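One chain of protein is taken out of this complex; the other chains stay put.
So, chain A:
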Amino acid sequence: MKGKKFFAMLGAVAATGLLLAGCSGSGSAAGGGNKQSGNTIKIGGNFELSGSAAAYGQAMQRGTKLAIKQINKDGGVKVGNKKLKLELVQKDNKSDNSQVASVASNLTTQSKVVATVGPITSGADLAALPNQTKAKVPFITPGGTQDALTVQKNGKVQPYIFRSCFEDSYQGKALAKYVYNNMKLKKVAILADKSTDYGQGLTKAFKKEFKGQVVQTEYYQAGDKDFQALLTKMKGKNFDAIFVPGYYSEAGLIVKQARQMGITQPILGADGFADPKLVKIAGKENATNIYYTTHFDAKANNNAKAAAYMALYKKTYHEQAGTFDALAYDATYMIKQAIEDQKSADSTKIATGLANLKNFKGVTGTITMDKKHNPQKQVIISKVEEGKEVSATAVK
């Protein structure tokens, strides 16, 4: 299925590429990009409001809307000596990569937005990238963590994609440091999802950074349900913790089967663990002694900004704030910051502003953009005991 989706996406990208090639030469003025005009600044929303990624997309929509509402309430964005209001133009991409590409095209060429928030998954970001780049309109993804996303084939940075989340290797490295320095564990066994870039990227980064010993690396595939054979094999080895770079659907099963087999060592994971389904699948009594990295957490993000955000979110939506709405909220404020830094709301200027973002105080931490458009910020390590999150610590 993964493969099929990938080809469908390639097809979509190729098709839109052709379309755009066909109509190049028309439109954009010298320098390219969309210029800000009128009394508002148009921000695009390429949201997954329906389809398989709808849960993430809706969170992203809520975060973005909340940020825009708050910015406008506070008077708007200061451009030079004027204060302009933000206007959100949002479209549903239906979690479908060809739709993602056409929404990107529609927002940038028809609605003339100067920056876009979303889409949220790495695959969708790849589909949106050609059209955004062609139109020279920057976009920020709150959830696309794939390392290669912001880099071109020749190693240069993609000029118009940014993220407000950290990338896979960043959290892999942070986890490796935390395990060695804070948890003082020296021997780790890895059980990795070999079928996704996510799992592979994390494994690579963790191995590179971990100062202790990786005693064993085994692989599974997304969709596997039986891990007894692998766990039986690992059980005989001497290790202090198991690292599972993968998503909650398989990780939940691994936790369940490992605990039932009598493996009691800590189980480590990345943001793929950050879903309540992990505990549901593993069972409460099994979901214990688990550590995972995440972007945002009510227990660890306790500065004034985060507290205010959580209160505001709760007041507006009558729910606890989550990871992806917080990241989308930050993404919107990053655009505001970029506009104010550059004193211009033209799309190419916003891209420059985002690339030069330094010490931006966001809800999910203090963000400085690196050369590859990856935010350098804190990583949060959550600990789960008996199915409940018991603590969360921020590490740099």
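The working rule: a contact is a pair of C-beta atoms (placed from the backbone, for glycine too) under 8 Å apart; a residue touches a chain by one contact, two chains touch by 3 or more; residues count from 1.
Here is the rule we use: contacts and distances are computed from a predicted model.
Set against the options "Signal peptide protein", "Peptidase family M48", "Branched-chain amino acid ABC transporter permease" or "4Fe-4S dicluster domain-containing protein", the UniProt name belonging to the omitted chain is "Branched-chain amino acid ABC transporter permease". Within the set A:197, A:218 or A:340, the residue that contacts the chain not displayed is A:218. When the omitted chain is restored, the residue from A:69, A:177 or A:194 that touches it is A:194.
Screening A:37, A:232 or A:320 for touch with the missing chain picks out A:232.
Residues touching the missing chain, restricted to chain A, are 1, 52, 194, 218-221, 223, 225-226, 228-230, 232-233, 236, 248-249, 252-253, 256, 260-262, 277, 280-283 (touch as defined at the top).
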